[in-house]
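Just one protein chain is left out here, and the rest sit where they should.
As written, the chain order gives the labels A, B and C, with residue 1 at the start of each chain.
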Amino acid sequence: MQVAMNKLFGGREGLVGLAILAALIFIIMPLTFDIFRLNLVGKYLTYAFVAIGLVLCWGYGGILSLGQGMFFGLGGYCMAMFLKLESSSPESTKIQSTPGIPDFMDWNQLTALPWFWEPFHSLSFSLVAVIAVPCIFAFIISVAMFKRRVGGVYFAIITQAIALILTILIIGQQGYTGGINGITDLRTLKGWDIRTDEAKYVLYFLNGALLIGCILVGRLIITSKLGRLLLAMRDREDRVRFSGYDVSSFKVFVFCVGAMMSAIGGAMFTLQVGFMSPSFVGIVPSIEMVIFAAVGGRMSLIGAVYGALIVNFAKTFFSESFPALWLFLMGGLFIAVVMLFPNGLAGIYTSYIKPRIDAWIQGRRGGGNLTPTVPAEPQDPVSPRTAERTPASAASRSLAAGIQSEPSRS
Amino acid sequence: MSSNTDFVLSIEDLTVSFDGFKAVDKLNLYVDKNEIRVVIGPNGAGKTTVLDLICGKTRATSGSIKFKDLELTRMSEHQIVRAGVGRKFQNPSIYENLTVFENLEISYPKGRSVFGALAFKRTAEVVARVEEIAREIMLDEFLGTEAGLLSHGQKQWLEIGMLLIQDPELLMLDEPVAGMSARERELTGQLLRRICTNRSVLVIEHDMEFVKNIAHKVTVLHQGKILKEGSMEMVQSDPKVIEVYLGH
Amino acid sequence: MYFLDKARDALKRKRLVAALGASMLLGAVSTVSAATLPTAQVNTTGLAITDSTVKVGILHSTTGTMAISETGSVEAEKLAIDQINAMGGILGRKIEIIQEDGASDWPTFAEKAKKLLEKDQVAAVFGCWTSASRKAVLPVFENDNGLLYYPTFYEGLEESKNVFYTGQEATQQILAGLDWASKELGAKTFYLVGSDYIWPRTSMKIARKHIENVLKGTVVGEEYYPLGSTQFGSLINKIKLKKPDLVFGAVVGGSNVAWFKQLNAAGLTFKKQPMLTISVTEDEVLGIGGENVEGLYSSMMYFQSLDLPGNKKFVDAFKTKWGADSVIGDVTESGYLGPWLWLRAVEAAKSFDVDKVVAASPGIEWEDSPHGYLKVDKNHHLWMKTRIGEWQKDGQVKIVYESDVIKPDPFPAGYQ
Partner (left out) sequence: MQAFAGVSLFSVFVLMALGLAIIFGQMGVINMAHGEFLTIGAYSTVMMSMLAEKFMPEFLPYYFIFAILVAFVVAFSIGYLVEFLMIRHLYRRPLDTLLATWGLSLIMQQIFRSAFGAREVSATLPDWLMGSWQPVEGVDIPLNGLFVLGLTILLSLAVFIFLFKSRWGLKVRATTQNRLMAGAVGISTPMVDRVTFALGCGIAGVAGAAFTTIASTGPTSGSLYIVDTFLVVVFGGAGSLLGTFASAFSIAQAQSVMEFFMSGSMAKVLTLLAVIIILMIRPEGLFSVKVRK
């Protein structure tokens, strides 16, 4: 039991970090923010799912995907398709030439529901699809790429191109997808109005709970042998291969996990915001999501959540106050994080804040039961060691996974 | 075919060419059970390429490599490893950021599938096996040390240990004593002799003293072909071999 | 240069206030003081209104890809609000603007709309440009019972209680244009070209039905290119092959420029190959260059060169505020209408309450708007005339045709 606890929560420190995050999400923010701001926070937290997935894929697996928006979008679209069908009942759409199909289909002269929309009448099918569709998609991409040992930069560029294709496709096939407008005007879930304040509270807490769930799953992965293998692979792929492991299957696995997490985020986004559009599938949002992970610290699951929250709060704040400044700031953030703080907030925490807290606790030892009062970003269990060395290991990683599609023997 | 089964490894007509350059040319090589075979040859003779071909890192242009009854040329690297072929690289290839214990644990042949790795537990059995191997490779006092902090020789041993823990039937070592001190060389020689019971070992080495020490049989490669094969004395006295080595 | 323009603007703005006094008498608007209508009476729903001020929102993209297009709308809306304030405001209250950036991103639009309505409690919002952004904010406005003035010609198929559409819906823009082309140019074969998204696609659908069912012509080709495309070589060859009587175009944004430059370079001058578009206004021509569109026809409700008294005043005021080099396109002018229509409705309702303003709106007429007579229909769209303009080298049009006042029909029967 003790072992399981350590695995899931990463020992005492991990548990404290998780507890602080949970308190922030479930207690502090609902108490301080009104429903409008809280709904915004809920939206930001859906990006955190993607960022957590990226910590696993990129931080641990060394696989940088610039197409995570695809999975976020696919998950969101699966959810939106169900909601859209529910709000397109024959009664509510009787002014259309074909009642009972979504409005945008009617505008595009479709006279019957396309076959692939049919199963989305069922909630259980839709919920399975939210996970399964992006996962299958990720599986196909990653098997094709990793079995051929396409990695590193090439993988990043190709995922980007796939995201571009998917965007053009969704926009072009507007009769089936809603085109550039996306799927809008979603109202109820099984008769439950998702637009009310009460529903927003419920969805917010559900979102938070799922997020914590994803962090726990992520912890489970990185504390298992699989997590150690991912790190080992990142640094010495050949050695892992010649220790009898099928390296590509591990990459496929972690990429699919990342995709599934993104998809859950997408579905929760649809529920909380009330629509889904191709603007999440494309290149720009996909890269922005990478920066959330980078700001939080690419090796820290909890850091990813803070990264998503902080960047988005900053975005909202600056775009309200200094719209023109925002892009400078965002661009500067990319550069600063990469050049000065490759380990993001989590790295800053371990190298600057944690030693002080430790010293403080040391100094007051015996002074009672202490927890840090500031919402700091504690490290994940495996990270303390890895965090300090990342600048160097980033170099070796890039050499291992780098330009050549096959590892070179130098 | 019956003759093949007597050998652990039988290479027949193996050829690989890079842009027309034949690095290995119609090579035939047979390794017996429990044999320590050393491959020597001048630079560019194709020694490392042969190891690459056996372990699947490089794909053969033609020819066959049989490990017992398995045709290795059609198998992927991890399948070859799982079949019982272990390979040590020329430069120590270990996980420098993990401890010696973790290095060995990762190499422990359980939980090799994705979900196996997820469910893998550090049982008493695993710990016992890791400690046993660590003693074998003289690193039992360094189990908690980060591998990057070991000396060059110790890193080589660690990599040998990582192969040993998998208990391979064929162990391939690429220059195991390069860069070692005399004392380390001696210890490595002892180590190799200890571990070659119940398995065959294929070694590439330049250090003739060391080769003499351990080899059952020596193969001399030159320009991708076998120049001479036999006991160390026999090979050393062969005029062709002398010519190749001395460059006349 | 842009910095220079801005500095110049600042100087001009001072002069403007003086100039406004004279030119501001756009219609007989009665000025009512706050004293006669206390806030408690005109604002029963908790909007951000005091005895001397009323807050409104402007919600456009000032960053991102759409900033190119939306800048003009922001300028026009601000001009109208300045003018209204210079006249004494609305029900005696000065309008204060809260501007938000939609950043060319639909969810951001929804987020900002929510902020404007729920946090800032604005009395009205002028904004959105693309259909996608409007679709994204629509549920927000309906849910919070806000008021949106939407300033772009668009595909129709929408009618919301909380939105007034100050641009044309598709039929107003398309049908008159096609009728004219059929009659005046004798067009029988048509080639439809658009950017690949909902507005061009819906517009082309309407155009096709009209061509096939009403004009009894044929559509010889229909093409869509992804937004942002800059290579039209193949399309131009296809057009050359099919030799249609008229190319009917709805290419938008940066693609537009490449499209016309390449048409021109391929020898397809508009003399040889007549072309009518519903997406080219003075704003676009600024980027395309007048020499590349000489002879092209556009179907719009407004052109900067319209010879109307209302337009003269508008153009003068706009240039005084935003610089003599500014150009004014159809969409920019639609943006200008929003605040004025709101003013009239509020004054008619003697209240800022959204329900009352909405109820008072249908039937409001404006004789000398920049594009002449207009009227608000019960379906929240405007009655207006459509004009066909032929582009000249200097980037302005010569008006070659003007329709009667056309009733808006966002859900056109027989065209769906």
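Points to keep in mind about this one:
In the analysis below, contacts are C-beta pairs under 8 Å (C-beta built on N, C-alpha and C of every residue); 3 or more make two chains touch, one makes a residue touch a chain.
Since the model is a prediction, treat every value here as computed from it, not as a measurement.
Among the residues A:L127, A:I157 or A:L220, only A:I157 touches the chain that is left out of the figure. From the options C:V219, C:A266 or C:I399, the residue with contact to the chain not on display is C:A266. Although one chain is not drawn, its touching partners on chain C can still be listed: residues 1-3, 62-65, 67-68, 71, 196, 223-226, 228-231, 233-238, 240, 254, 256-258, 261-262, 264-268, 283, 286-289, 291. Chain A meets the missing chain through residues 58, 64, 66, 144-145, 148-150, 152-154, 156-158, 160-162, 164-165, 168-169, 171-172, 283, 287, 290-291, 294, 324, 327-328, 330-335, 337-339, 342, 394-395, 398-399, 402-409.
In this text, only the chains that are shown with their structure count from here on.
The distance from the centre of chain A to the centre of chain C, each centre being the mean of the chain's C-alpha atoms, comes to 38 Å.
Inter-chain spacing, taken between the CA centroids of chain B and chain C, is 75 Å. For this pair, chain A with chain B, the centres built from the Cα atoms lie 43 Å apart. Residue positions of chain C with contacts to 2 or more other chains are absent. By the touch rule above, chain B contacts chain A in their complex via residues 48, 52, 55, 57, 76-78, 81-82, 86-87, 89-90, 93-98, 102, 105-107, 109, 111-114, 117-120, 146, 162, 166.
Those residues of chain A lying in contact with chain C across their complex are 36, 39-40, 43, 95, 97, 103-104, 106-109, 168, 171-172, 174, 179-182, 184-185, 195, 273-275, 277, 279-280, 316, 319-320, 323-324, 326-327.
If you check the complex, the residues on chain A that touch chain B are 220-221, 224-226, 228-229, 231-232, 235-236, 238-247, 249-250, 253, 385-386, 389, 393, 409.
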